[in-house]
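All protein chains but one are shown in place.
In this document, chain identifiers A, B and C correspond to the written order of the chains, with residue numbering beginning at 1 in each.
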Amino acid sequence: MEPKINYRTDLWIDWCPGCGNYGILAAVLKALEELKLEPHKTAIVSGIGCSGKIAHYIKANGVHTLHGRAIPFAMGLKLANPELNVIVHGGDGDLLGIGAGHFVAMGRRNLDIVVIMHNNGVYGLTKGQASPTLPLYTKTKKLSHPNLQGQINPIMLALAAGYTFVARGYAFDGNHLKEIIKAAIQHKGSAFIDVLQPCVTFNDIYTAEFYKKVIYKLETETGWNPNVEDPKEADVKLLAALERAMVSDGRIPIGVFYSNPYASTFEERISQSLGRVYPNLHPSNSKIEEEGKNLFDEKTFEEMFKDFIVERIG
Amino acid sequence: MEPKINYRTDLWIDWCPGCGNYGILAAVLKALEELKLEPHKTAIVSGIGCSGKIAHYIKANGVHTLHGRAIPFAMGLKLANPELNVIVHGGDGDLLGIGAGHFVAMGRRNLDIVVIMHNNGVYGLTKGQASPTLPLYTKTKKLSHPNLQGQINPIMLALAAGYTFVARGYAFDGNHLKEIIKAAIQHKGSAFIDVLQPCVTFNDIYTAEFYKKVIYKLETETGWNPNVEDPKEADVKLLAALERAMVSDGRIPIGVFYSNPYASTFEERISQSLGRVYPNLHPSNSKIEEEGKNLFDEKTFEEMFKDFIVERIG
Amino acid sequence: MKEINVVIGGPQGSGIETSMSILSKISAGKGYWILAEREYYSNIVGRHSYIIARISSERQPRSLTLPVQILAAVDAETIFTHYNDIENGVVIYNKIDEKVRLDKIPSMEDLLKLRIMNELKGLGIDPSVSGLMEFMKRERGVEPLPIDFAQILGKLSESYRLDPRQLSRYVSTIVVSAITTLLGLDEGSMKIALSSHFRDREEIVEQNFAVFREVSKLLSEKRGILKLEEPKNTSKKMLVLTGNEAVAIGKIIGGLRYQSYYPITPAADESEILEKFGLQEVQGKIFGPILVMQTEDEISAIASAIGASLSGARSSTATSGPGFDLMVEAISWAGMNEVPVVITFYQRGGPSTGLPTRGGQSDLMAAIFSGHGEFARVVLASGDHEEAMYDAADAFNIAERFQVPVIHLLDKFLANTTASIPIPKLDEFKVDRGIRYKGTGDYKRFDLSSQISPRAFIGERGAFIWYTGDEHDERGHISEETENRIRMYNKRMEKIKLIEEEVPSWRKLNLTGSTSPDFIIIGWGSVKGVALEALEKIEARTGFKGTYANLRMLWPFPRKELKEITSKLAPEKIIVAEHSYGANIASLMATDIKVDEVASIVKYTGRPMMLKEFVEALELILSGKTSRVVLKDGA
Partner (left out) sequence: MKEINVVIGGPQGSGIETSMSILSKISAGKGYWILAEREYYSNIVGRHSYIIARISSERQPRSLTLPVQILAAVDAETIFTHYNDIENGVVIYNKIDEKVRLDKIPSMEDLLKLRIMNELKGLGIDPSVSGLMEFMKRERGVEPLPIDFAQILGKLSESYRLDPRQLSRYVSTIVVSAITTLLGLDEGSMKIALSSHFRDREEIVEQNFAVFREVSKLLSEKRGILKLEEPKNTSKKMLVLTGNEAVAIGKIIGGLRYQSYYPITPAADESEILEKFGLQEVQGKIFGPILVMQTEDEISAIASAIGASLSGARSSTATSGPGFDLMVEAISWAGMNEVPVVITFYQRGGPSTGLPTRGGQSDLMAAIFSGHGEFARVVLASGDHEEAMYDAADAFNIAERFQVPVIHLLDKFLANTTASIPIPKLDEFKVDRGIRYKGTGDYKRFDLSSQISPRAFIGERGAFIWYTGDEHDERGHISEETENRIRMYNKRMEKIKLIEEEVPSWRKLNLTGSTSPDFIIIGWGSVKGVALEALEKIEARTGFKGTYANLRMLWPFPRKELKEITSKLAPEKIIVAEHSYGANIASLMATDIKVDEVASIVKYTGRPMMLKEFVEALELILSGKTSRVVLKDGA
């Protein structure tokens, strides 16, 4: 048996005791371990927030970026080196507040990365303001008035934006979450996981006790099959996922809402447009110099840029 | 009979001959005229693009803002003076590319403004690059390769984001579009209209000829009723709208997809939290000075800021 | 004693802020002046945080200083972290922590731990709290004051039948109680401070008061060993507030009606305070409404504030570096469209996320030069709470009078510093709305017939108004014609001259100190307090007389006014002080003095400049030993 890879750095974790982020970290570590992803081929790209610190706790490559911008940083990294497994971690403020534009854009690209959202209903690291997932009129303890802005439904938004794998997990159901993360990593295309994450310090409404009461698993329902098994099914399954995402009976489903492996990924589309050399040959492994010299001698230059060359006619 | 108000400035219009924007402008002018909106209480807030120039062609107040930012400019204006009728015009690149984050945020607020999207599938004013509504693999004439990015479905995105009035119009069906615009203005809450707009210069696929063949009207369908007539219906109607928005049979429906007058508007929520003085008393009509002096004498200051005052105890 | 300096430390979330609030209220209630700053990690619970405070019977302290005379430690980490920050004083700590060893503290940064471990090794000290306390007693004249926290809390729990998990909330009260006992402050003032802090929650007040009594009893022998002299303060009331609060109050007085923000440290608190003042009825009159809008990002914050301003509402937004960066495109739009809008900019440690909960002054150049293209803007800076309050209000006047965006530069130090200040005299404060359009009919928003075109508001009858970020004609319609371009461009740019001429010089620059100084310190913002006190110290110590030039308007840069002063001195007697690496203000002065030859005192650890280190730096410079000192004090 191969030795297990240790994916945990030796840094002290400075999340509040009891924070849901511990559960998410544990699930990610376990997923990486079970999938045996090579650490140097793995990159955790995070935004800014309590959630964003996770990049430092995982012993792979970690890019702790800017608030709201983890997705575009991740995009550049993945496109330039498609051999990497790229996992984005962001808060709900990060991904659906300041970063909502990038969140939507990623969906329509179907680039093969995983987006894990730490959904705690608040802006944790700035001390508890309402996040875009906090329902209307909710008053968590830090707010001086009930929240006047409506809630974004992350699952609906992800589906509408075009993510081809959309799921919800719960921070304190580690095994279940780990399986979803594994499925998301293995999915070909943009995957989104909305993780319900209790914030013990600022969110006194959406607590672990609360979730314990209302959460149920989609896969325990008879007849629930979120997997597109034939490209023709895609729309029907998408609609079913949307319907499920909308239900507002007080209970909260976790599990996979939608999974469509048939949509072409962005990498495939690029490959097609670049004569199929990509992704084998890619920006970070292709040659740009030869012993410190550029690759263009007179001849190659003239052939390559012939459109700009005018020859003397007499 | 009252004289008709002339809402057209005397500026020369510099859109390309045959551009769909002419149709949109005509429909807006007619809608304003029929609703007899007072020009000084009306503000056209536009983004940057061919579409953005419309603010100058309408004789009301016009704010031609930044690329992608028309919605937040409009939000501030509307919140500060809720007596205004605020209409946002943006391109598809403007609203769903660079401005997608604001587009989503507006939906969850349900602020009472109208967003009209000039959907031409391209970035017009920068000479024809693919916009976020151009379908995958489409190759309009300016593109050197087929479009590799998937398409955003504006109707689905608006519905997912929470707009309470969502419709599609066609630039060259003026009467139909005008009626939609009127309904949107009269709607209480955030309204979104996706207007199919042929760009004769750069989009040689989605042309007037093309649209003529594929467009049909939702309201001509028996049984189609997008109006939420009882708050309890909201989810069902929303799902029906989503379903309709997804259909990909080659035909394109125009008309109202969803209209829900029961959701509280952002103004109402503010009013509620500010003791109902708002919107009557609002930021731009409330007093801030008295003959050049501030409103705070010693007494009011001390009462207002009593929490910060420490009295000597001996 | 005339003054006492205190550090109270413990993990984030352990109630350090409460200690600060209560201590400030007791002190002010007894007539003492206080200045207290809060230092903390970018973390919610667990990392080390502390308050550094100075309480005086003489006058309002303007700066903080090390070493302190009281170190109150909620945990062992505090003792290790701050053992160098106290001399000849008392260390209050939890008895149980005595056994804690340095290498067993997980929440401490490895780098810091290593550094202290090496220091202790060098000094031959056993790296445990007890070892350290022994050393401090022996070598630093420090008196250890261990308190058995568990015992006190146990009693409390018994008396009030409290859930043991809730007990940690009372730790901060133990600490404050110990301090007030040492200071010899009476029960009565403690009670009032607790009531004021916990407002209406009588039970909690009572419980905390019980803690106080218990501590007080326990330390009865030490009562008053650090007693302050009778306060010289004669005023009956004081304002006790943070910089964030001062700015919020200033904005309300200035007529703010729309504030937008996206949460960011250390700006968010200001908006949250404003939220509480959304609508007020006072003395039968309605004040407001003030709309406070949490937007989806900073772009929306500034864009919506500009939008609100177009309707005539006084509007502003508040942010720090990362958020400001996102705003600059829209600020350029405001410049082009001559929109009055206020951007309150709290600097923190940069670049990028940097030290997000620490202070700095490294955003000066970004505030002045960010935003593409050329346009007029005003950049203000405030040196203390009183200035901050005034400037926050006055920023709207400047913005509306000159129709420009105004950037008000503050920093984390001020934001998170509590000070006791006199209640401001407000009768003098004018509201200047600038030139308003009074006509009807053919309105031209960008009328070229005067340098400042009369403003009409969107929504006003009789005026059609167009705005565009494109170059425009007088009506606000796009124009690319060259003569109009030049006239409009000139109109906008010549505002800079107008502002230079019309803003009074006291608003640009304040001088304090000798009228024929041997040297001058030039600074802005939070440098003021430490510089002013350092002037006194240095004069007492060396006889050198200095002047402090407090720059309050940084752009347009008050060249003329500053030149009058600097021209009288040799460049090496001009000392620039700034929380930055580059002493960047110097480069704005470059036109008139040889920057290379100017001396500088800089700090960029994100911690405030301390009086002692500042004075020492001054001495080094004035004695010709160096021309640049980098300050480093503070954990």
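To be clear about the criterion, contacts are C-beta pairs under 8 Å (C-beta built on N, C-alpha and C of every residue); 3 or more make two chains touch, one makes a residue touch a chain.
Small disclaimer: the values here were computed from a predicted structure and weren't measured.
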Residue touching the undisplayed chain, where the options are C:Pro67, C:Gly278 or C:Gly371 = C:Gly371
Answer key for B:Gly23, B:Gly76, B:Gly90 or B:Pro132 versus the chain not shown reads B:Pro132
Of the candidates A:Leu35, A:Val63 or A:Leu218, the residue in contact with the absent chain is A:Val63
Looking at A:Pro39, A:Pro135 or A:Pro261, which residue reaches the missing chain?
-> A:Pro39
Interface with the unshown chain - residue positions in chain C = 41-42, 109-112, 115, 320-322, 324-326, 328-329, 332-333, 335-337, 347, 349-356, 358, 360, 362-363, 365-366, 368-375, 468-471, 473, 478-486, 489-490, 493, 580-582, 584, 587, 590-591, 594-596, 604-607, 630, 632, 634-635
Considering the entire assembly, which residues of chain A contact the chain that has been omitted?
-> 9, 11, 39-41, 43, 45, 48, 53, 55-56, 59-66, 69, 71-81, 83-84, 101-102, 104-105, 270, 273-275, 277-278, 281-284, 286, 288-289, 292-305, 308-314
Just the residue numbers, please: which parts of chain B touch the chain that's not shown?
-> 12, 14-17, 48, 50, 66-68, 93, 97-98, 100, 123-127, 129-130, 132, 144-145, 149, 201
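Criterion: only the chains that are shown with their structure count from here on.
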Distance between chain centroids, defined by C-alpha means - chain A, chain C (Å) | 38
When the centre of a chain is set as the mean of its C-alpha atoms, what distance in Å lies between chain B and chain C?
-> 41
Specify, in ascending order, the residues of chain C that touch 2 or more different other chains.
-> 278, 296-297
Shared-interface residues of chain A (touching two or more other chains) are 97-98, 100, 132, 145, 149
